[in-house]
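Missing here is one protein chain; the remaining ones are kept as they sit in the complex.
Chain lettering (A and B) follows the sequence in which the chains are written, and residue indices restart at 1 in each chain.
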Amino acid sequence: MFYIHCPYCQEHREEEEFHPRGEAHLMRPTDPDNATDEEWGDYLFFRQNPRGIHHELWVHSVGCRKFFNITRNTVTYEILETYRMGEQPSITAETEKLRKEQGVQTADGGWQTIGAQPDSRALNEETSS
Amino acid sequence: MSNVSAKQFNTVPAGNPAVESPLHWSYQQQKSTPSANAGVVLREKALLGHVVLRGGAIVMDEAVRQVLGMSLPAKPNTVTRDEAGERSIQWISPDEWLVIVPGGEECDLERRLREALGDAHVSIVNVSGGQTVLTLAGENAREVLMKTVAFDVHPQAFPVGKGVTTVFAKATVVLRRASETEWELVVRRSFADYCYRWLLDASKEYGIDTQ
């Protein structure tokens, strides 16, 4: 059961509120009519399925109904970041490789579940004051 | 002109035809179970006006200030209410809000909002027949919610004024904390009976008062 930070609701929510929709950043050929059968087949059927860093499209179906992207490590299941549609990931397989080569520990940003939930705490203080 | 591009539909009858809230059928099936010292008190705020607003926050905020005298909630997952507590606006998504007003006001509200919004690209949808509001109060209300929703309902995480859309058992709910003592659950009409039965069952050990 993942704990996912929705970039629109701006808080962590349980996995049961979300649906995964496969690989993120798929490009529909801009001119489908003139795309070759192979190009169209690639778009329809072929996916990366990497071991390690993976960018995924999810939707907050029981929530804000917005689609967004998740950068997830498919080995550890760690969610490294979530970002809105139209944005690019800040963590990719390449950046991770680079960090490793430079001897830097891999990013451990990820799901900042660490309980405190600053948003709601601030809200709490405001409403009680 | 906006009234050409979108079609408004007045669903409020002129006369007085019989009307049933989504829980009408459930009340007939599940006779009330009066319980002394009930730990849970469950009520329906039936037949209210429910309107979904979609659009840009800035134009929408101006329009609701003008029409309702209230502002849109500024933060995600929050609810603003008028002073009487009869009208509320809830953040649902960055471009979606749920407005709940006394029953019968919804069509007039839509008309006035459309007027105020002019040509702006918005959507206003009357969903009054499609959902209803349950209130949950009592000493054990929070425990019943803990059995029901995975969202954190601890006062620290769910202060008064917060509202979220989340999973309710195997259905969905819009959950709001109306006051220190009262929770509001906006449930869909077709799931209302399931939600009602679920709450009765989950509350049984504490005793429940359904009026």
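Heads up, the rule we're going with is that a residue touches a chain if its C-beta (ideal position, glycine included) is under 8 Å from a C-beta of that chain, and two chains touch if they have at least 3 such contacts.
The working rule: contacts and distances are computed from a predicted model.
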{"item": "Hidden subunit of the complex - UniProt protein name among \"Carbon-monoxide dehydrogenase small subunit\", \"ABC transporter permease\", \"Sarcosine oxidase subunit alpha family protein\" or \"Protein FixC\"", "value": "\"Sarcosine oxidase subunit alpha family protein\""}
{"item": "Shown chains touched by the chain that is not drawn here", "value": "A, B"}
{"item": "For chain A, residues in touch with the removed chain", "value": "1-3, 14, 19, 21, 28-29, 31-33, 35, 37, 40-41, 43-44, 57, 59, 61, 65-67, 76-79, 85-86, 108, 110-111, 113-116, 118"}
{"item": "Positions on chain B where the hidden chain makes contact", "value": "4-7, 9-15, 17-22, 24-25, 28, 47, 52, 54-55, 95, 121-131, 143, 146-147, 149-152, 154, 156-157, 169-171, 188-191, 193-194, 197-198, 201-202, 204-205"}
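FYI, only the chains that are shown with their structure count from here on.
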{"item": "Touching residues on chain B, where the partner in the complex is chain A", "value": "75-78, 92-94, 96, 150-152, 155-162, 164-167, 172"}
{"item": "Chain A residues within the chain B interface of the complex", "value": "8-11, 13-14, 16-17, 62-66, 117, 119-121, 123-124, 127-128"}
